Structures are given as structure tokens and as C-alpha cells.
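Of the protein chains in this complex, one is absent; all others appear in place.
Moving on to chain A:
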């Protein structure tokens, strides 16, 4: 209990909220690193996942790659790249990108795959070009699952971005590592609490987004399906939300 009192005392100390290395600065750094990782990982994984889901080809390799990447221990990867590239932001960003790719990839291809083939066939028969099928049909209909993947990836990035402080002077992890070194467990626990709160707040935002991106017509479909049973079995392998956040 003492430890928590120490943590809250540390959090309440105005000295920790101003100046260099203050809590707001570390939160900003943490968010910046997370956002950077998310953008890079999304730029790699989302188009790839969309391609796999759209064409139905390359599914096996995609599953294998995301499975393989999932198995890599982030701390090990971070250490490896840290030794290789040196101190700085590059190594943790690479390690976190590797961590974020599997849920993003799985979310993207599962989202695209979940769209009824007959709807896609009809869109094509009406004269949509492939990119129009992707942009006007598959993306809006698959969006909730794609966002689910982004949500899952973001949560993991924010939680794991603490490791950036292991090798760079960035993020909320600084408090945890500094506290560990100086045996200031109040600071360590305070830092941890901040990470948890940050993750929860961001996850809440995504939960809202995920609800908003369900197209209105599809919400209507869902109530209709509840009455009549699903019209088509949906195969979603590698559910995007199996890690970090269970709904």
C-alpha cells in the first residue's frame, strides 16, 4: 500500500509536471513514438493485407509471416537492433513496427475477406474498376474489422513503447527505468500507471471509432441477420483482437 502512496505522491508532485523530462513531455514523446510506429507499420501492413484480402492470394504466406513475427520477443529484437544500430530511436521503432505488423495485417485481410463475395461480384458486374471495388465496397464494409486490427496494434504499441526508454531517451518508460535504477519505486509505479491510463484512454477512443465506422446500412443488416440467421459463414482466421484487448 505504501508503494501506491509513493506513486500517487510522485504523480501529485508539481515538480514532476514541469521542466525537461516532466510527465507531460514524456507523455508527448510516448504518443509521438507510438504514432510514428503505427504510421510506419500501417503503411507496410494495411496495403499488403488489403491486397491479400482483395485477391484471395498469398493468404498462407501472410498467415505464416504474421504468426512468425508474433513469436519474436520484442525485447530481444530491440536489443539486437540496439547493438546493431546503436543508441537512439531507430532500434525501438523497428522493434515496435515488427510487433505491430501482425495484428494490422490480420485485421486488414480479415476485413477485406469478410465482405460478401456476391456483393463484390455485383459491384464488378456493374462496371466498377478494381480500385473502385476496393475503395467503394470492400473498404467501407471491411472497415470495422480493419479498425479492430489497428486498435489491437495501437494498444500493443503503447504498452510496449515503454521499452524505447531502454535504449533511447524517450517516453514514459524513462520513469520506469529511472525508478528501477534509483530504487525509486514510487516513480516506477507512477510511470506504469501513466502508461496504463494512456493505453486505456486511447483504446477507448478506438472503441468509439470502431462503432462509428460500421456503415449505417450494415447496422441495419445486422439486426436483420439476427432475425434470419447469417446468410453466409464468415471465415476469419487470425482474429485481430486476440491480443491485448478482449472485447
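Everything below uses one rule, namely that a contact is a pair of C-beta atoms (placed from the backbone, for glycine too) under 8 Å apart; a residue touches a chain by one contact, two chains touch by 3 or more; residues count from 1.
The rule is short, and it goes like this: contacts and distances are computed from a predicted model.
Novice: The chain dropped from view, which UniProt name applies: "Membrane protein", "Chemotaxis protein CheA", "ABC-type quaternary amine transporter" or "ATP synthase subunit a"?
Specialist: So, among "Membrane protein", "Chemotaxis protein CheA", "ABC-type quaternary amine transporter" or "ATP synthase subunit a", the name matching the hidden chain's UniProt entry is "ABC-type quaternary amine transporter".
Novice: Among the options A:62, A:110, A:123 or A:195, which residue touches the chain absent from this view?
Specialist: Answer from the full complex: A:123 touches the omitted chain.
Novice: In the whole complex, not just what's shown, which of A:48, A:98, A:141 or A:188 touches the removed chain?
Specialist: Here the residue in touch with the unshown chain is A:141.
Novice: In the complete complex, which positions of chain A touch the hidden chain?
Specialist: Residues of chain A in contact with the hidden chain: 116, 118-119, 121-129, 132, 136-137, 140-141, 215-218, 220-221, 223-224, 231.
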